[in-house]
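Not every chain of the complex is shown here; the ones you see sit where they belong.
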Amino acid sequence: MSDFFSQGGYAFFVWGAYGMVVLVLVAEVLQLRLQHRTILARLGRLARLSQSSRPE
Amino acid sequence: MLEVIGLECRRGDRRLFSGLDLALEPGTLLHVRGRNGSGKTTLLRTLCGLFTPDAGEVRWRGESIRALAEDYRRELLYFGHLNGIKSDLTGIENLSIAARLDGDPVGIDDVWQALARIGLRGFEDLPTRMLSQGQKKRVALARLILSRAKLWVLDEPFTALDVEAVALLQGLIADHVAGGGLAVLTTHQEVPLTSGQVARLDLGD
Amino acid sequence: MWAVFWCVLKRDLLLAMRRRTDVLTTLFFFMIVVSLFPLGVGTERQVLQILGPGVVWVAALLASMLALERLFAADYEDGTLEQMLLTAQPLSLLVLAKVGAHWLLTGLPLVLIAPLVGMQYHLSDAQIGIMMLSLLLGTPILSLIGAIGAALTLGLRGGGILLSLLILPLYIPVLVYGSGAIEVSVIDLSDTMPYLSLLGAFLLAALTLAPLASAAALKISLE
Amino acid sequence: MTLNWFKFASPATFYPLAGRLTRPFWILTGVLLVIGLYWGFFQTADQLGGSNPQKEYYRIIFIHVPAAWMSMWLYIVLVFWAAIGLVFNTRLSFMMANAVAPTGAVFTFLALWTGAFWGRPSWGTYWDWDPRLTSELVLFFLYIGYMALHSAIDDTRRADRASALLALVGLVMVPVIYWSINCPDPTQCAALHQRSGLGKIESNILFSMLTMTLAFWMYSFATSFMRLRSIILTREAEASWVQELLNREHSR
């Protein structure tokens, strides 16, 4: 197991590269989900606002 | 309280006005009138100390405003051609920052109330970029509600406002003057100024 | 009084967060200018090592200068600058806060990205350390001095290039000592002390004098 | 306009479609990632022999090469949609271009990063002014420029068209830039970056690399669709179908 993690002494480089990939890709996905939710929330609020200001 | 003595202002090589004398007591509204380019904006900016006159001076409580500097500015509220609000900030943010800079001890609740009173309920935390022209102007005017300044200098405050907002603003000015404040304003529109004592000043030939 | 300082600082940071690209652009400009040199000069290791400190500093100068063009411009255009002139606070304090925010947004990122650039130019770790330290001391000076120029050229046509003409000559001392520090660090790290302390002294002088000058310049520009 | 069929792919119909497609692409991404990584880490040798013996750090290849390929491929996709948008004036294709750009930039960054982390043990330096590296950097700048230009323009329509034009100009210039860096002396070209044909790569490594490439590709689909949905929502905020959608969301 520790053999696997040490990657023949190149752990820093291998895991540095893989780590950044994981970090960036996960960050992108999280950002996307957050963005989608904020947009839905804001649009929903706007829609309710315009309905309440135009009582029909 | 506000005195103007022998004021002369030039723009480019043209003299806009000279030998202008004025004295305003608390509870007065001064309405400055004149054609486009006659120097109204220049006069108002001079009163605020934003523009240095070529001759004469402006006094507040008997002292030159140059000498008073910050003490004068604390009692002053200027509302110019530009709204002075950041389009990336929300109405709440804009107003609380403005109040903090003016040194008015204003709580967040006051800000919400001011926005509600000026007719922006529901729009408080949208970036002002998303508001219409008139709504932006309202955000800026909400400062008048929060302000405790003694002297209001308003350059064309009625433009872009609808009838209802004009009435509201007029009410604010009337209250301010009735409470012993001073106001100087310009407007091209025919707005009946129904507040206390109204003085008029005509610029230009 | 400091409450106002923090208020303006936070305001500017908040605004920058609402428009993130403006911040990134400066950083990328810096990166691009730094990357152009090896293409123009050749990619030999030794040459690059000699070039490194100078290039980094010149690029920092140019990036900081170009970013400064916008320091007061936005506030000027929407009238908030005018309002700041009319607050019951000394204008120089507000200017200091604005410059502080500006440095946090454009100067600090340069300091932080410096190791990357150092690698591109094959600098040693010690050199990179000194580079970061000298940038940390020097870039605030650039922002402070540049603010004077930005205030003077506010709202002028062709302001950008005029600004550069006005302030680049003023940047020279910073450039000389900043890149000097990195260069001597090859030989002996302790040699860099005089350079760094001089930069520190400049920084103090700039911190006290530049906000006053910028405030005066702003008042003139807004008449 | 005879080519009105482009308008069938309207934002309104594409929004739910993209939503339904996202999940399958995520599943594909996950499966391919697991296979690729498993194969890469446990079914390939620890050492590579040959003229340039490589130690374990060669495993970076499983992300480096796919990231580099995706960065270029996504740029081509971006330009494709941008060009369609410019020629046929369809809003959805501009949105597609917009949705692809950040993912492309991410892969470009990752190619640079992983390349640097490979370069250090293999060449002894994180960075060199090698043509491939430099032009990858330029590609990164192009992505950033595309996004910066788009966000600097408030009018979305102008933003779409202006940045589309920029992407096109970039497509013309990138090969010229690559070539000029590769041959700084026009009479001879030299490149530091090893260039071995795919055929020369050991088959286990190749399998893993290609699987990872596919995984990254599926990931690009998934993220682009997610982003596309957000873009469609913001841009079509006033359309009646969005209002209905919001009502449905709200009542839930």
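Structural remarks
Order as written gives the chain letters A, B, C and D; numbering starts at 1 within each chain.
Heads up, the rule we're going with is that a residue touches a chain if its C-beta (ideal position, glycine included) is under 8 Å from a C-beta of that chain, and two chains touch if they have at least 3 such contacts.
This one's a predicted model, so the numbers in the text were calculated from it and none came from an experiment.
Per the structure file, chain copy numbers for the whole complex are A x1, B x2, C x2, D x1.
As a working rule, only the chains that are shown with their structure count from here on.
Where touching is counted per the definition, chain A and chain D have no chain in common. More inter-chain C-beta contacts link the pair B-C than the other of B-C and C-D.
When every chain is reduced to the mean of its C-alpha atoms, the one closest to the centre of the whole protein set is C.
Distance between chain centres (mean CA atoms), chain B to chain D: 54 Å.
With centres taken as mean Cα positions, chain B sits 47 Å from chain A.
Touching two or more other chains at once are residues 19 of chain C. The residues of chain D never reach two or more other chains; the list is empty.
For chain C in complex with chain D, the touching residues are 19, 21, 24-25, 28, 31-32, 35, 38-39, 43, 119-120, 122. Chain D meets chain C in the complex at residues 116, 125-129, 134, 137, 141, 144, 147-148, 151-152, 181, 184. Chain D meets chain A in the complex at residues 41, 46-47, 55-57, 59-60, 63-64, 67, 102-103, 106, 109-110, 113-114, 117-118, 120-121, 219, 223, 226-227, 229-230, 233-234, 237, 242-243, 246-247, 249-250.
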